[in-house]
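Here it is: the structure, laid out below.
Missing here: one protein chain of the complex. Every other protein chain is in place.
Let's look at subunit A:
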Amino acid sequence: MQIRELIISSFRSLISNKRRSILTMIGIIIGIASVITILALGDGARLAMLKNLQADSGGQQSTQITFSPNNSDVKISGFNNEDLARIRSNPKVAKVTVQSDDHGILSSEGTINGKSLSSLVYLATSANDNKILAGRGIKDSDISIDRPVALVNKSIAKKGYRTIRNALNSGIEINGTTYTIIGVIDNNATRGEFYNYDVVVPRHVFETSNATVNANTLKLTFISGTDISKTTNDIKDQLNQMGSQHSSGSYDFYDTAAMLKGVTMVIKGITYFIVAVASISLFIAGIGVMNMMYIAVSERTQEIGIRMAVGASQKQILWQFLIEAVMLTLSGGMIGYLAGLGIAMGISAFLPFKASVSISTFLLAFGTSTIVGLVFGILPAKTASNKNLIDILR
């Protein structure tokens, strides 16, 4: 007999006992749904964490400490040279960059020839041709008539246009404004001792584009293998004790990594618990399936006899009942899978990350419910196929 026929006839006998089939499936549904819920949430949390902890292109990880003044009207810089020197002396810190409006340097997003970049922009208020390599510097006249011109460093020029010469008189977009590159500067152009910058543009032109910028932010990059949360926290505590502005504001470190790590740990704990409960649920559900199949086999003894009498082999009878059991658990499993996803989506509406739908959880639900059906269906199916024809027909 063809598999298709087996499936059709199994399906029909399940349908003809609708209530019993559904009751038997409930255990499977609950078991699978709870496992899928927790796995979808756990996966979501893990993915969110990975994204947040993602190392930069050099394999280094970075964090940010921000300074917020108590009185938000005053413009003060939270980090002076002394602070920076102290932080830099920490052996785990590879690089310290200040992104501070007070020094006229801002971290800003932009694009050059279609490639996005995030650069430190020096907002010039006067003529500037510091460390110029090619082209010309920004002149007073550029500033006074708000000409959109820019100096970019060598690596940005090469990133956008391959050669310095091509870059000259080409465009760069920063925070929504397009500037003409009139000059190329050295990669290690700095203001003062620590304030690196990559791009110079006239301040007034920049400000009219209404830029949103990070002020008073310290970007720390660590050597690989550092516990970045702990080190950053230490530096933050140190700043709050003896930083240059510790009395007029506070230094904060928003540790997204730690938060997500915490959530993941909690979810991991819950996962073990749920998986344990679900296994018990699935086991009991499996016993239920077995029980139902035994009842079905004894109720349908006559049918089994008739099928054998017209030539069904033992194997065909075995498969009929086995497929019936598997279809029962598999339908339960699929309903449970959908229910689990629904619940996970519902819960993640209240969490800072999204539940993740993955093919592996689907396969898990599919596989587990099939296995439950096979394991708990095999004995009743064997009983059916081993029945003695003569005894049945008497």
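Note that in this section contacts are C-beta pairs under 8 Å (C-beta built on N, C-alpha and C of every residue); 3 or more make two chains touch, one makes a residue touch a chain; residues count from 1.
Just so we're on the same page, contacts and distances are computed from a predicted model.
As stated in its UniProt record, the chain not included in the shown complex is "ABC transporter ATP-binding protein", which appears among "ABC transporter ATP-binding protein", "Tryptophan synthase alpha chain", "Radical SAM core domain-containing protein" or "RNA polymerase sigma factor".
Residue-wise, the contact with the chain that is not shown comes from A:311, picked out of A:114, A:225 or A:311.
If you put the hidden chain back, the residue from A:16, A:141 or A:247 that touches it is A:16. Taking the whole complex into account, subunit A touches the unshown chain at residues 1-2, 5, 13, 16, 302-303, 305-316, 389-390, 393.
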